[in-house]
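Every protein chain but one is kept in place in this view of the complex.
For clarity, chains are labelled A, B, C and D in written order, and residue numbers in each chain start from 1.
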Amino acid sequence: MTALAAPAPPETVESPEVLRRWRVGPLAIAGLVLAFYALGFVVHDYWFNAILIPFLIMALAGLGLNLLTGYAGQASLGTGAFMSVGAFATYNVLLRLPDLPLPVSLVIGGLFGALAGVIFGLPSLRIKGFYLTASTLAAQFFLPWLFNQYGWFSNYTTSGSISAPKLVFLGADLSTPLGRYLLTLTSVVILTWLAWNLVTSQVGRNWMAIRDMDTAAAVAGIPIAFNKLASFAISSFIIAIAGALWAFAYLGTVDARSFDLDRSFTVLFIIIIGGMGSIAGAFIGSAFVILVPILISNVSANLFAGAIDAGQSENLQKILFGALIVYFLIKEPNGLYALLLRARRRLALWPLKS
Amino acid sequence: MSFFLETLVGGLLAGVMYSLVAIGFVLIYKASGIFNFAQGSMVLFAALAFVTLREAGWDFVPALLVTLVVMVAGAIAIERFVLRALIGQSDLTLFMATLGLSFVIEGLAQLFMGASVHELNLGIDDIPIEVGPILVSQFDLLAAATAGALVISLSLFFNFTRIGISLRAIADDPLAAQSIGIRLPTLWRIVWGVAGLVALVAGLLWGARQGVQFSLTLVVLKALPVLIIGGFTSIGGAIVGGLLIGASESLAEIYLGDLLGGSVSTWFAYVVALAFLLIRPAGLFGDRAIERV
Amino acid sequence: AVPSVFSAAAEEAKQQYFPLATFRVGAYASSGIPVWAGEIDYFRYINEVEGGINGVKLFWDECETEWEVEKGVECYERVKAGKDGSPVPIFLPHGDPISKALTEKTVADKIPQITIAYGRTESIDGRVFPYSFPVLFSFWSEASSVINHIAEIEGGKEKLKGLKIATVYHDSPYGKETQVPLDFLAKTYGFENIQIPVPHPGNEQSAQWAKIRQLKPDYVFLRGWGVMTPVAIKTAAKTGFPVDHIIGGIWSGSEEDVRPAGAVGKGYKAVTPFPAGADFEILKKLKANIVDKGLSDLKDPKSFGSVYYNSGVIEAIISVEAIRKAQSKFGNRPVTGEEAQWGLENLKLDEARLKEIGADGLVQPLELSIKDHEGGGAGKILQWDGEKWNIVSNGWVRSDRELLLPLIYERAAAYAKEKGITPRPDVSN
Amino acid sequence: MNAPEPFLVVENVEAVYGQAILALRGVSLTLGEGGVVALLGANGAGKSTTLKAISNLIRAERGQVSQGTIRWRGRDILGRDPSALVSDGLVQVLEGRHVFPQLTVEQNLITGAYVRGLSKLRIADDLERIYAWFPRLKARRQSRAGLTSGGEQQMVAIGRALMTRPTLVLLDEPSMGLAPLIVEEIFEIVRQLNRDSGVSFLLAEQNANLALRYADHAYVLETGRVVASGAASELARRDEIKNIYLGGGSAAAAKPTRH
Partner (left out) sequence: MSEALLSIRDVSLSFKGIKALTAISFDVADGEICALIGPNGAGKSSLLNVINGVYRSDRGELTFAGKALRRPRPRLAARLGIGRTFQNNALFKRLTVLDNVLAGLTRKARASLLEHTFRVGRSASESRHFRELAEDTIAFLEIEAYRDWIVGQLPYGLQKRVELARALVSRPRLLLLDEPMAGMNHDEKQEISRFILDVNRDLKTTIVLIEHDIGVVMGLSDHVVVLDYGRKIGDGSPQEVRDNPDVVTAYLGTVH
């Protein structure tokens, strides 16, 4: 038995202790973060407004959902709703308590999201699988309805849409593209760090245990109810902050309808294509979802301009995007992150074995 | 009182229409444990193909048959290029694949058949008839009858043939199903083909009600709570769930709507469904998850 | 900083860039396709027949938005810097949510957005919303025109008293926009104002119409969106409500909205700033010079002269005229957004000018100013005869803009206060 | 090479999981028609993988045969649809009780007969045969299989496979979790089917003593390679093989005891 030589472990999944032991990780990540900050000072408006900011915010939402779905195993279609809670709560805090510093308002918005998450997470104590997923739709339809229905939430504007009062922190105006980018990036960095702490700790491990087999988790002494609700709370906290950023740092103004079911799908899609149960996966998935359509559209705009009918070219793009999704899922069901890891390993072994 | 009755009957009839869409989901879920998000796109595609043929001058029956053939061909292609390659993957992965599929189907539909809005006339007048104190539409009655017939025949088909049990076997454990010779590809083609048929029926009836247009894909939103209540695996549950949702939604809109400011039916069905789940975690007729240690 | 760079560059550029944020796929493609065809056909007409605007030809790129906010924003960001040295004079967001998301961005970039018959009503006040132009017909004007049309049928505004008018609306910010003015008008004229919401997407309305059957209103004002309209008409017929007593709003008034309702749609009316029909002079010219020569962007010839096609033409006319106006001050060259803003705010299309363009009857007489980015405020009433729309109103039905404007200014001021905006002074000319 | 080719030939097969884990590194074995061959080896040696490579169920676990050939009755069966193989008479009993949890015990068994498309009557006969072997299943016939005990599930899995009326059975750890009486029973069934109906068996089994008692030929695997093979009776006698690869000698070998 002990004579059995174990080959190198396949590294397709993020497991808390494996992550914790990353050696190159911190340095590389610090470098990456710095690079992102540096990027802020070299790129053009278009990059902030159309690519970097939405990419970061959707990655953040993906991160939040990944905690819930990828780590704790509770698939949710209520992401849009929790984003809307963040947006509307933050809006009201900014409006009604204008003296609070911006980060505090964001955190309060996140806390309301957490509260909503806990309330709508309660059914998870009894319901599992797609039934649970479908039941999160109750949140998805109820919360945006609430914000749309009662004018108080949008301060009785006729249009029902909310827009950010001036974004100021420590006297600096964060309403410029660069300001909004830095605000977003900083929020993302901090929340990612916290999420990282969580998933590499006993908490993350417990969530994953519940995900993989909840009876066994209970037998091992893991408090199931507490952890499920905690995962809903923390995930919704992050998602809510993403929602507030979406409203104020990206679009500038939103109404409840822009947090519809499609948004929930997009975020779910991000984590599945990026890699469930992987922090990097949320970023990779977000990049895919935000960048690929833009890429396709830019390429085809330059390639086929005039050659084929505009409408048909749009349809082809849509088909292509759908086909890409299916293709990548077939190629690597564990997401692009796993695909990258494998490619990296191949590359490392390259001269030796194909 | 008659107002109440009328609201109730209106709701019930609407509920049947929801069931019609829900059945498509049930079929595929039964067969593979997949929550098929592309069902809505299939409804659109079928209806669009049918009207396009009709507008090109085809007769009703040939148009119907050709559409059906197209849907079955589509089912075979889906099995070949998507499902087969994804055997044994997690539910969520499969779910997402169907989402990708829906992009493809919608894109294809619009690529070949355009994006215009079409009228679909099935030749049934939508004229109200008075039944006692209440008004009922002939069309709605027909729709209800169609849905009823469909449910009964499908239930019989799946409960009294080998296919039914084989499908449940596949959904339970595809590996084991293969190991004893159940042909996944064949069965998947059958089920997706039947789901295509159901999509066609739903597409025709919904299309006649609201026109054949992109928003046909949105009818799935009405089907989801129906599924939750009825259970993802029960065809009969789809009809019971549909009636329950239709009726409660309609009554809620009238009697709760004033209280809460209207539009409650956006979420009411989901909340009803959720309440049901808390009592029966697998819907009324769904299979309970089995976990033995 | 951006515009100054470009005004220099623009003087060298010979052509005017005019990006188009289209939606040719997705949920709203059926309306997008004819709209953009109308738009593009008119631009081609300007280029081919008139040799450009005072010799400055137009050229454009498309980017697809699928009518989604994020894609719209991305598109705007992609094109806003102009192309080949030619700046963007005007942006047409074509979508209520997109236009709202762009409200502040357009101010920062100094690019006017034209939002005909959508967008914030209070952006009529150009002192607070310098770069948003809800030209022609706001939702408030829409509501008021419908009431005035009913008054006409009934034989005068005093006859409105005691009438029951129900508004069946799409339950969204768009749908709710008319609640305030209707409330106000109901108080003014003494009719009963009933509001009935329909949740998105509105493919099932039995409860709403059961309620209408119970309340028995005299008229129904239908503010639908997408599939909600045909379903409403069908359900109305099913529940025995007379279809010719339903008056649709702008976005319930296209061929695409009624055709699916089939035979029961006959008699249904709608108010619109985009009259349907191919008899207008300019449409004849488009037919002769563009469509018949195979230059049209329109794939489905049936749509020529439809509400959506005409709306594209109308929007293009207004854009072109605004650029023309701007050229009158800044010179015959591609203009910047800031210059086009001036053009828009000083745009005046009287009967005479409209006749010259060939758009009399198609576009209502219009006069914009800093305080008034709407300028028109009238609509025509269409009635569906089972095949096509016919104009049944006697010319343009005017709204009670004088009554409503103060309310609008109040709301604009409140917005300014919330956002900490100092309104521009009204320095008309 | 005039002699007829053996019933089943596995030649130099390499198998990989997830394009990364090399589980078989060139396994070759043969099985004559009507033979009973045992595959032995420690945990992780590759027994299950060999069986799955033959039945082609390896595909469903994201694995694949990257090299080598597998022929059955003279035909190349590499990469064939597993269910097609079943209808030709090759069935595998998966390791680890793969029952259909939502179906009843009886429904589970009946699914095994579908591949033959038999009449209800014939199916009933076959069912009785299975019930005669495993009376325990008859008692639990209406229970959902997922709720039955571990051993009962194992019986269901074996019974279900036998319902296909196979000519070649790949049995993966049949004795796992079964009470001693039932283990004996299963091996008796193997012997009986083999003798009376000429069914061939390839069985992966941890209980080497038992397996060698019933098999006529055996292969020993270690880390994906065949390290020894021969007639079962001979292998059973070769102590060094037993000690090195099969863990311990005869049943009489020292057991850990208390005190």
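Note that contacts are C-beta pairs under 8 Å (C-beta built on N, C-alpha and C of every residue); 3 or more make two chains touch, one makes a residue touch a chain.
Treat the numbers as computed from the prediction; the structure is a model and nothing was measured.
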In the full complex, displayed partners of the excluded chain: A, B, D
Pick out which of A:R205, A:R263, A:K318 or A:R342 touches the chain that's been left out of the picture. A:R205
Among the options D:R73, D:R116, D:R136 or D:R225, which residue touches the chain absent from this view? D:R136
Considering the entire assembly, which residues of chain B contact the chain that has been omitted? 292-293
Missing-chain contacts mapped onto chain A: 1-2, 4-6, 9-10, 12-13, 15-18, 20, 194, 197-198, 201-203, 205-206, 208-209, 211-213, 215-224, 230, 234, 277
Residues from chain D at the interface with the omitted partner, ascending: 17, 21, 40, 42-44, 48, 95-97, 136, 140, 143, 147-152, 154-155, 173, 176-184, 206-209, 246-248, 251, 253, 255-258
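Criterion: only the chains that are shown with their structure count from here on.
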Centre to centre, by mean C-alpha position, how many angstrom separate chain B and chain D? 42
Interchain centroid distance [CA atoms averaged], chain A/chain D, Å: 46
Among the residues of chain B, which are close enough to touch at least two other chains? 106-107, 110, 115, 221, 261-263, 266, 291
Where in chain D do residues touch two or more of the other chains? none
Interface residues, chain A side, partner chain C - complex: 44-46, 49-51, 54, 95, 145, 148-149, 155, 157-161, 163, 165-166, 250-255, 257-258, 262, 293-294, 297-298, 301, 305, 309-311, 314-315, 317-318
Sites on chain B touched by chain C in the complex: 3, 6-7, 10-11, 13-14, 17, 106-107, 110, 114-121, 126-128, 135, 137, 139-140, 206, 209-215, 217-219, 221-222, 249-251, 253-254, 257, 261-263, 265-266
Taking the complex as given, what residues does chain A use to touch chain B? 69, 75, 123, 126-131, 133-135, 137-138, 140-142, 145, 148-150, 215-216, 219, 261, 265, 268-269, 272-273, 276, 311-312, 315-319, 321-326, 329-330, 333
